[in-house]
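A single protein chain has been omitted; all remaining protein chains appear in their positions.
First chain written, first letter: the chains are A and B, and each begins at residue 1.
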Amino acid sequence: MTAVATPQQPRLGRVARVRGHLGLHTVVIGLMVIWAIPTIGLLINSFRPAAEQTSSGWWTAIVPPYQFTLENYAHVLSQQDIGTNFLNSLIISIPATVIPIFVAAFAAYAFSWMEFPGRDALFVVVVGLLVVPLQATLIPILQLFATWGIAGSFLAVWLAHTGYGLPFAIFLLRNFMGSLPREVFESASIDGASPVTAFFRLALPMTVPAIAALAIFQFLFVWNDLLVSLIYIGLINPENLPLPVSIANLVTSIGGGSEFLGAAAFLSMIVPLIVFFSLQRYFVRGIVGGSVKG
Amino acid sequence: MSDKLITTLVAVIGVPLVMIGYIWATEQVLRVVPGKYKPRVRPWLWLAPAFALLGLFLVYPTIGTVVRSLRDATGETFVGLENYAWFFTDEGAQSALINNALWLVLLTVLVVGVGLLFAVLVDRVRYESAAKSVIFMPLAISMVAAGVIWLYMYQYRPPGAVQTGTLNAILGIFGAGPVAFLQVVDFRINTIMLIIVMAWMWTGFGMVIISAALKGINPELLEAARVDGATEWQVFRRIIYPLLTPTLAVVATTMIITALKAFDIVYTMTNGNLNTEVIANLMYKQMFSFGQYGRASAIAVILLAAIVPIMLININRFRAQEAVR
Partner (left out) sequence: MSRKPFRLFAALLPMAIVIAACQSSASQSPAGSQEPGASAPSGGEEVTVIGTWTDAEQESFLAMVAPWEAETGNTVKYQGTRAINDILAAGIPTGVLPDLAGLPGPGQMAEYAAAGALKPLDDVLDIATYESETSPALVELGMVDGTTYGIFIKAAVKGLIWYNPGLHDYSADPPATWDDLMSQGEANQGDADALWCLGIESGDASGWPATDWIENILLRQAGPDVYNQWWAGEVPWTDPAIKTAFETYMEVVDNTYGGGTNAVATKFDLAGDPLFTDPPGCALFHQASFITGLGEFANQTAGTNYNAFPFPAFNDQYATAVEGAGDLFGMFHDTEAAKSLMRYLVTAEAQDIWVQRGGALSPNSNATSYPDDISALMGGMLTGADSLVFDASDQMPTSMNAAFWSNMVTLTAGQQTIDEALERLAGVAVDAYAQ
């Protein structure tokens, strides 16, 4: 607020700012409400008996008589193998998140800061692989896994999820690493730092927000995946199957049981939300700016 | 059961160690390479793990898909371009192509637009974390659950009956409706309703990535502009937006591809009925229900071809980015 010409202007400015803030909060809270309503509807319904869920709207439950019940949650948690499947989900999801981040970071660094022939063409091919439909890969890959004897193992799905997640991971990280200022790497190189040092001490720390975002997405995709696990694990080792199988199986072959899906959805969301909240602190301003200076 | 315990330990401790160890080992290998060849060899060592996995899980099956697309359902007879001819003459495929175009435009615009708007706005409020998690939440929901949620939203009951669907209940307050949202074929409203579900889920994706980029902008840059008397709009238009462009392109490209591959929501909510068909659902039916691997493969190849222009735009963009950094 410099260069004030007349005494009135600051006052006008403040009014405008207050009005601006009001507008800001209205838009933000408005969007939050729109986004939250569908989920709130499901959340409330997940605490209502099946007959109520289908015969009256969820909003009727927020006034008496409440008729809330924990039965849907109890039914979901009483499912056979749900504990084992939950553990399997963690065992599958953590490495299937960590491996692609490393592999993609190496590749993204090479694509951003190393010179080699065909770099752009190769990069476009990598990103283009995003469009390969997963379903088209299932049969040839299962064939290979069967030949190698790893069908049904966790290793099979770790590798598969890594492969499927890499195009996006490389695309995202290349974008963030590529936008770092050139001077940083040049001065590091002059100081005698090897590419490995530059990668771990500069490139990685400066892309932490992007890595956190990637970790969240990759974790989510793997956590919610049903098809990949079902095909690569389910045929051989059903005891290694993850949580989504338990959830999908709440609905019976003739179509009953959909009243439990809401409860199951919220139980299954807990872990991804923990991951989101714990990684959210890496979305802070200044990591990049600070690193550049340091 | 102790197997699983070992697996877990290997997974959580071993995997990162192996990854870091690999890249350290490459430098050791490079020591024996004569100095002038080092920069030529090094990139390939850094790329090797990624290329090996991509080659195995995506390139190898894709080559199979291309070969398969030239053969009949059993895979025994070479049929040339017959499967492609089928696709471009099939009535259902025509409708799916139009729907996918609609998906591509609307989904991309909604996710990039709302994601950008929200990321920029919440950057200025104190409840940023809570606000972001509300938008993010739908992404954490599985497709099955999202289908259930939106069935509650779109639910239709005959006029006169109590409306149990959220949207029809709201319409009822204003004396309108009820509308069977997923059946309105005119103007492909039902497809738009499906796209809204997907946009609701994926806006959080756009927001998180855009927000990550926003946090990377040097705050001093913005402060300096504000000190110079720039309005917030000017700050956004002149500084923030240009710096975010590459990231917006990443989100847009990803959403375009997501729209081309749109499948789960359509499959679970309408299965393509009443003109809501999309290409990926057609492919899924041909492959898993009808046993038509030739046709399914042809569709997959057509999808691959469809993104070539988008990839070319991306090449130009990256070249431009490198020129200025």
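Throughout what follows, a residue touches a chain if its C-beta (ideal position, glycine included) is under 8 Å from a C-beta of that chain, and two chains touch if they have at least 3 such contacts.
Remember, it's a predicted structure, so these values are computed and weren't measured experimentally.
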Omitted chain's touching partners, listed by label: A, B
Residue of A:L77, A:I236 or A:L273 in touch with the missing chain, whole complex considered: A:I236
Touch with the omitted chain, as defined above, among A:I44, A:A61, A:V98 or A:L129: A:V98
Candidates A:V28, A:A108, A:L172 or A:L226 - the one touching the absent chain: A:L226
Touch list for chain B against the chain that is not drawn: 1-2, 4-5, 8-9, 11-13, 16, 73, 147, 155-158, 161, 180, 182-183, 185, 267-274, 285, 287-292
Touching residues on chain A - with respect to the absent chain: 51, 54-55, 79-80, 83-84, 87, 90-91, 94, 97-98, 138-139, 142-143, 146, 151, 200-201, 204-205, 208, 211-212, 215, 226-227, 230-231, 234-236, 238-239, 241, 245, 248-258, 271, 275, 278-279, 282, 287, 290-291, 294
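Simple rule for what comes next: only the chains that are shown with their structure count from here on.
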Interfacial residue positions of chain B with respect to chain A in the complex: 4, 7-8, 11-12, 15-16, 19-20, 23-24, 26-27, 39-40, 42-44, 46-47, 49-51, 53-54, 56-62, 64-65, 114, 117-118, 121-122, 124-125, 129, 131-145, 148-150, 152-153, 162-166, 169, 200, 203, 205, 208-209, 211-213, 215-220, 227, 229, 232, 246-247, 249-250, 253-254, 257, 260-261, 263, 280, 283-284, 287-288, 296-297, 300, 303-304, 306-308, 311-312, 314-315, 318-319, 321-322, 325
For the chain A and chain B complex, residues of the former touching the latter: 2-3, 20, 24-25, 27-28, 31-32, 35-39, 41-42, 45, 54-59, 87, 90-91, 94-95, 98-99, 102-104, 106-107, 109-111, 114-116, 119-120, 122-124, 126-133, 135-137, 140-141, 144, 154, 158-160, 162-164, 166-168, 170-172, 174-176, 178-182, 194-196, 199, 209-210, 212-213, 216-217, 220, 224, 226, 244, 247-248, 258, 261-262, 264-265, 268-269, 272-273, 276-277, 280, 283-289, 292
